[in-house]
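The structure under discussion is supplied below as structure tokens; questions concerning it will follow.
Every protein chain but one is kept in place in this view of the complex.
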Amino acid sequence: MDFLSGFFTGFLGQLQSPTLGFLIGGMIVAACNSQLQIPDAVYKFIVFMLLIKVGLSGGIAIRNANLAEMLLPAAFAVAVGLIIVFIGRYTLAKLPNVKVVDAIATAGLFGAVSGSTLAAALTLLEEQGIEYEAWAAALYPFMDIPALVGAIVLASIYTRKQRESFKEEFPSKQPVAAGDYAGEDNYPTTRQEYLNMQHGGASKKVEIWPIVKESLQGSALSALLLGLALGLLTRPESVYESFFNPLFRGLLSILMLVMGMEATARLGELRKVAQWYAVYAFIAPLLHGFIAFGFGMIAHALTGFSLGGVVILSVIAASSSDISGPPTLRAGIPSANPSAYIGASTAVGTPVAIAIGIPLYIGLAQAFMGG
Amino acid sequence: MDFLSGFFTGFLGQLQSPTLGFLIGGMIVAACNSQLQIPDAVYKFIVFMLLIKVGLSGGIAIRNANLAEMLLPAAFAVAVGLIIVFIGRYTLAKLPNVKVVDAIATAGLFGAVSGSTLAAALTLLEEQGIEYEAWAAALYPFMDIPALVGAIVLASIYTRKQRESFKEEFPSKQPVAAGDYAGEDNYPTTRQEYLNMQHGGASKKVEIWPIVKESLQGSALSALLLGLALGLLTRPESVYESFFNPLFRGLLSILMLVMGMEATARLGELRKVAQWYAVYAFIAPLLHGFIAFGFGMIAHALTGFSLGGVVILSVIAASSSDISGPPTLRAGIPSANPSAYIGASTAVGTPVAIAIGIPLYIGLAQAFMGG
Partner (left out) sequence: MDFLSGFFTGFLGQLQSPTLGFLIGGMIVAACNSQLQIPDAVYKFIVFMLLIKVGLSGGIAIRNANLAEMLLPAAFAVAVGLIIVFIGRYTLAKLPNVKVVDAIATAGLFGAVSGSTLAAALTLLEEQGIEYEAWAAALYPFMDIPALVGAIVLASIYTRKQRESFKEEFPSKQPVAAGDYAGEDNYPTTRQEYLNMQHGGASKKVEIWPIVKESLQGSALSALLLGLALGLLTRPESVYESFFNPLFRGLLSILMLVMGMEATARLGELRKVAQWYAVYAFIAPLLHGFIAFGFGMIAHALTGFSLGGVVILSVIAASSSDISGPPTLRAGIPSANPSAYIGASTAVGTPVAIAIGIPLYIGLAQAFMGG
């Protein structure tokens, strides 16, 4: 029962973290009918600040990494990030009453990486004396950013298809496109409705590339990729260390507050499907970690990628982001219900990844070492 | 004449402090017809940031305090905070030509606590070798927050009553309710007009609880209480230390600038009543301190609350806030004239509390020790 106690300690710690505290605070504020509001202009700027920071830190990490040596593991990280999103798209999103955009956003969050889970794994590896490449931790942006971009693009494609078929039937209404900031979009997007619409018409082909392009031009991915490019190509360390990084946690807490205020209104949507999210959030981290472990072992066989590095790749895949994910998904898939993806990640996914995933992959690596 | 020189040194120091400097700067900018403006969205966010921080620091202080041991002094602190507001309501607000909302806001500010006055008292107590409980300084939020909440609720009740009677006579106009951010409300609220209206009609009962509830739901108290709850129930120290606390002084200086810009236009309103504010600001700190001293002595007799602690309770009561008060009152009682309450506090109240109040209560405590 050691991991159960570890699980609950992790769970309680999460509940008291400022991130979740502000989220729940926002929910209570909204439930009390408070008039508290964060002005829209400030909110948009906060999202911009968060996304630029996520991009910058990824870009700086990649620039400082040894790209030649880490080529294969990095490519595998990209692949795993995208695979995770597709798994969510074709499992969670297909469950009854689960809204497709909520499921895609959740999959994106589970594909993105949690820095604190990664830090826990590094600490444990060192305690166990398992060696790993110094650059292995820098693999995280190679999984984090493709997963988030992939989820946003997938959601855009889905929303566009819906819009096309919706237009044919109800030409006057105009649902909001994914890829823009904010906007309250209560557009009905359960799988059932989707199926109904498919019947109604619109099984015609939607072109993918214009949607990808439009997603990348949206304010969310623009900010993320701008930060990435600046981190890669210029020397923004001074401004990153003195401005974007120190403000990050605080601005994130305010974002969480806003998301909490919105979540209250949409919590009811989840009543019928909460069990599916719980199941997904329990299984997905472990499954994602095993997939990454498999890819890692291929790199181990081909290029001598260390077993410690394989564990790190697995933990990166098993973790779900409470940092880069929420702002990116909130801005990139505004129609998705934040209660769904944040709830699944913080309440179940992260404790599972830390308490079950990390010991599991380390044990597995040690078994291979002995073998 | 030692305390006179102390008084003037304190007074001059106050004038050069950034807080007052930005207030006067704002007044001059407005007097020069400058087009300088702080955008409304940013202003609202700044007020939110300040109120959350005030709440968080209060909540953290209470959480870290030994509640069982400090129960009676804490209850007395709450009582004194509310008594101070009622004293202002039934003295200053009744003076000729003094606007009732201005008087209530001023009383709220004098009930709130100044951290720097408190720090000065602690230094002196240590120099004199007077012992006090380690948690005594943590009594401040128990007086600070009830005084501010009390003032806002009292102002809401008054404004609502006015609105009711006003409606009966002039059904078309709609004064702004207290409890909302901002809004220029030049609604005539002198005692004289109030009395006239009372004659005109509307002595019927106004229900209190809906107004209290509405005040608590207003953006000002929501933010304050949200911060308090987060400070009490979660562990927001990391985000408090890295974000809300370091930004506080700077954001406060910008709030002061905005308040100064508004003050210019409303300085004229005070010409006829400035003497009443001066008298109040001189007497009130000393009176409040004596009341708290009395309550403190009761706790001393009943539970052995130290005499040093009694001094601290008195100084907390004597001090008037230049930190938590202005943003809370500006947002919670938008129709009150900031020149009135900030002028009374910084120009007279704070120097009196520091130069006369602190030595007085220490001398009194030493007299009791000797006795």
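As written, the chains take the letters A and B, and residue 1 is the first residue of each chain.
One rule holds for everything that comes next: contacts are C-beta pairs under 8 Å (C-beta built on N, C-alpha and C of every residue); 3 or more make two chains touch, one makes a residue touch a chain.
None of the values given here were measured: they were computed from a predicted structure.
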{"item": "Touch with the omitted chain, as defined above, among A:208, A:239 or A:369", "value": "A:239"}
{"item": "Interface with the unshown chain - residue positions in chain B", "value": "15-18, 20-22, 25, 28-29, 32-42, 246-247, 249-251, 253, 257"}
{"item": "Contact footprint on chain A, counting only the chain that is left out", "value": "39-42, 44-45, 48, 179-180, 216-219, 222-223, 226, 229-230, 233-236, 238-239, 242-244, 247"}
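Here is the rule we go by: only the chains that are shown with their structure count from here on.
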{"item": "Whole-Å gap between the CA centroids of chain A and chain B", "value": "44"}
